[in-house]
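Here the complex is missing a single protein chain, while all its other protein chains stay put.
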Amino acid sequence: MLLRKGLPNLSWDFLTGLPSEIEEGGGIGPALFNSFYILFLSLAISIPLGMAAGIYLAEFAPDNRFIAFIRICVEGLSSVPSIIFGLFGISLFVDIFHLDLTILGGAVSLAFLNLPMLTRVTEESLRSVPTELKNASFALGSTHLQTIRTVLIPVALNGIITGICLTAGRAFGESAVIILTAGVTTSGELWDFNLLSPGETLAVHLWYVQSEAIVPDAGDIAQKATAVLIMIVLAINLVFRVPLWMKARRMKG
Amino acid sequence: MQATALIEINKLDLFYGAFQALKQVSLEIPQRAITAFIGPSGCGKSTLLRTLNRMNDMIPGARVEGSIEIGGTDIYGGDVHVETLRKKVGMVFQQPNPFPKSIYDNVAYGPRLHGITKRRELDEIVENSLRSAALWNEVKDHLKRSALSLSGGQQQRLCIARALAVGPDVLLMDEATSALDPISTIKIEELAQELKDRYTIVMVTHNMHQAARVSHQTVFFLNGEVVEYSATEKLFSDPSDQRTEDYISGRFG
Amino acid sequence: MKKWFKPAALIALAVSLTAGGASVASAASSLKGKIVINGSSALLPLTLQAKSEFQKLNPKVKISASAVSSIAGPQSVRKGIADIGAVDWDASVDVPGFKKFDGQVANPVAVTVFAAVVNKNVGVSNLTTKQLQDIFSGKVTNWKDVGGSDANIVVVNRKFGSGTRVNFQMKALGGQDFMTKGDNYKETGSSGDMKTAIETTPNAIGYIDLPYVTDKMKALSINGAAPTEKNVLNGTYKVWGIGYFMTKGQPTGATKAFIEYIQSAKFQNGSLKKLKFIPLAAVK
């Protein structure tokens, strides 16, 4: 339903244009770019960290109360409102490092938000790999690293990818953290890779046009932006999953 | 029967925490012959098998006293490289456990681990191993197919091929036929007969007829102790211990 | 308030006439610096528009803006996180709910008009200050008591800390407190939520910045005066406030230039008007 309202009006100009405050026809170009940029950066930080921590919990961690406590804490943190992560990001980047509102701060804060989910999903997926496969690999004389790399992760990949998709979708739609740490402005250029630029994302732009903007076509922009947002979440799913599907199909053939 | 001892087990004790699973086990396992471990469930036969390639290392709380020497080297000594040990002492498990990869990748898995990357070399190893495991003719036309699409018996032979591909000298078979139908079982037994000319084979079985059919030497376990070990023919026709006689005549177990 | 305002408007005007138009254009590209703006979300459209125009003239000035709430503006300035704190009221003096911020200078930037709005199904179109006070304090709960049909009044309020709420409380309710609970009372977090709530809830009353009033809701006259720019200018509609950019001490450098640009006649009579704010110089 949301798609039907927004999609037919989408145009290339809308996707790449600069936003406008007064006249109709403002675009979402920089916000769109920032969305991807911040998402990419935050995933680049959180996937390796989250996976490594998940691997630690699943494979190396001793089975004691402290680790169990950590595990529950990690789970519990996913229920902390994202705004708290935003405040944490502010006190870290703005108060301590004096970085102002930047893409970097936004991406790292977002990465923190993603970490618990990624860690737990990785751990759960690794644990669900049958022990027999692990034993088979060890019995062939592989080191622990080789087993993790060549057996555990490939087998657990489906679950991990589902987790990454969920996290990426959530991160893509997240606004509170970005408003607090990366601001509601863009640097006004479409392709700005500067890590220290302010970085409004699509979700933030959506929040802005829905709640405060007074351009005449705010409602229109909101619908279109929502449509774009949903399409992109779909696209992210596809990008991550298609290789898996293709692999599965090839194996069957 | 050739009687060069390849593996010498000397007064081996194994504990899982407080529980003693093996008590003062001493054995010699001859080279290029089939040795069978028999005994009722929980008698320690599989446990002993798993000490031979140190798969018990991964069980928390497992502790070993005494020595196991392979070719004069104590495999629990500090200077032993566990991965090489497992490469030289291959293992086939009770449940067929192929990786969810293609047939080719399953067999090539081990060699790749150990640093072989050249396609031609790999092709050769895969073909030789599959031939040795009497599977080549059945699968040579669809090596890219998923290993999981094979039947149970084929999967188990694939696992044998996978174990052979890393070039072991010893092959441990842990009730390798117990999950298979009679025809597949016979095939595996025939295979073992062929392989014994090149490999030292140790098999655990709960099927006394199998031990009688296949092995040259049989060891009878009870409650973690070796009750009797001698040439298979002798053990089954003229056991020297009353408990052995009770077991093989089906009075318990 | 008003007394204070006159000279400020004059200064603004003067600045815009003398320094503004000419110097901003000519000295443009030599200006360097970084401005961080935080605070009121109601002023954000204005800030963003001014930012893009200003940056065209001064490409070397970096401006980043965010908006959380009015109070975050002067607080960020005090903490040194932001150079400019956008706020919907004069944060250098006490207002209901908030203490003044010492050492900060309030630079007026725009006039905002607030309207009491009701759902389209409400028959009432004018309320007195007393009636508004009674409704928003929960004393009057039925539309028939203020001249409408027999239906319960649904009161929609903005959350605590909203600049619109502070202004409405001061200007329309004479400083009287809002009700805080009740079956037919809710609070919303932003102007957009308020808009949606009023549009979709029958018998609802709320208040909103004039630019957000749509034809799907009804703006009420207060004491007989409709919330229009004309009535603000001729002094009959009194529910309006001034938006300020708070700075630590007098603004300097790029920050000063930016504030001056917003106060310039060019911006005030151009983009600012298009954004449906009222120029500072126009009100008395």
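Chains: A, B and C, in written order; residue numbering restarts at 1 for each.
Note that a residue touches a chain if its C-beta (ideal position, glycine included) is under 8 Å from a C-beta of that chain, and two chains touch if they have at least 3 such contacts.
In this section, contacts and distances are computed from a predicted model.
S.K.: For the chain omitted from this view, which of "Phosphate transport system permease protein", "Multisubunit potassium/proton antiporter, PhaD subunit", "Heme exporter protein B" or "DNA repair protein RecO" is its UniProt protein name?
M.R.: "Phosphate transport system permease protein"
S.K.: Omitted chain: which shown chains does it touch?
M.R.: Every shown chain touched by the left-out chain: A, B, C.
S.K.: Can you work out which residue in C:47, C:69 or C:167 touches the chain that's missing from view?
M.R.: Touching the chain that is not displayed is residue C:69.
S.K.: One chain isn't shown here. Among C:187, C:209, C:229 or C:260, which residue touches it?
M.R.: Of all options in C:187, C:209, C:229 or C:260, contact with the hidden chain holds for C:187.
S.K.: So which bits of chain A touch the chain we can't see?
M.R.: Against the left-out chain, chain A lists 2, 48-53, 55-57, 59-61, 70, 72-85, 87-88, 91-92, 112, 115-116, 119, 124, 128, 143-146, 148, 159, 162, 165-166, 168-170, 172-176, 203, 206-207, 210, 226, 229-230, 233-234, 236-238, 241.
S.K.: Please output the residues of chain B touching the missing chain, sorted low to high.
M.R.: Residues 4-6, 31-32, 69-73, 75, 79-81, 83-85, 87-88, 111, 114-116, 121, 125, 128-129, 132, 164-165, 167, 169, 198 of chain B touch the chain absent from view.
S.K.: Against the chain that's been left off, what residues of chain C make contact? List them.
M.R.: 68-72, 75, 79, 97-99, 151-152, 154, 159-162, 177, 180-189, 193, 196-197, 200-204
Assume only the chains that are shown with their structure count from here on.
S.K.: Looking at CA centres, what chain is most distant from chain A?
M.R.: Taking each chain's C-alpha mean as its centre, the farthest from chain A is B.
S.K.: Where the centre of all protein Cα atoms falls, which chain's Cα centre is nearest to that point?
M.R.: Centroid comparison flags A as closest.
S.K.: Need the CA-centroid distance for the pair chain A / chain C, whole Å please.
M.R.: 35
S.K.: Give the residues of chain A that touch two or more other chains, as numbers and ranges in rising order.
M.R.: none
S.K.: Can you list the chain C residues touching chain A in their complex?
M.R.: The contact residues of chain C facing chain A are 34, 36, 38, 41-42, 44-46, 48-49, 51-52, 55, 62-68, 79, 81, 189-193, 211-212, 271, 274-276.
S.K.: State the interface residues of chain A toward chain B in the complex, per the touch definition above.
M.R.: Result: residues 63, 130, 132-133, 135-143, 146, 150-151, 154-155, 250-253 of chain A touch chain B.
S.K.: What residues of chain B sit close enough to touch chain A in their complex?
M.R.: The touching residues are 53, 55, 58, 60, 83-88, 90-91, 93, 95, 97-102, 109-110, 112-114, 144-146, 149, 159, 162-163, 166.
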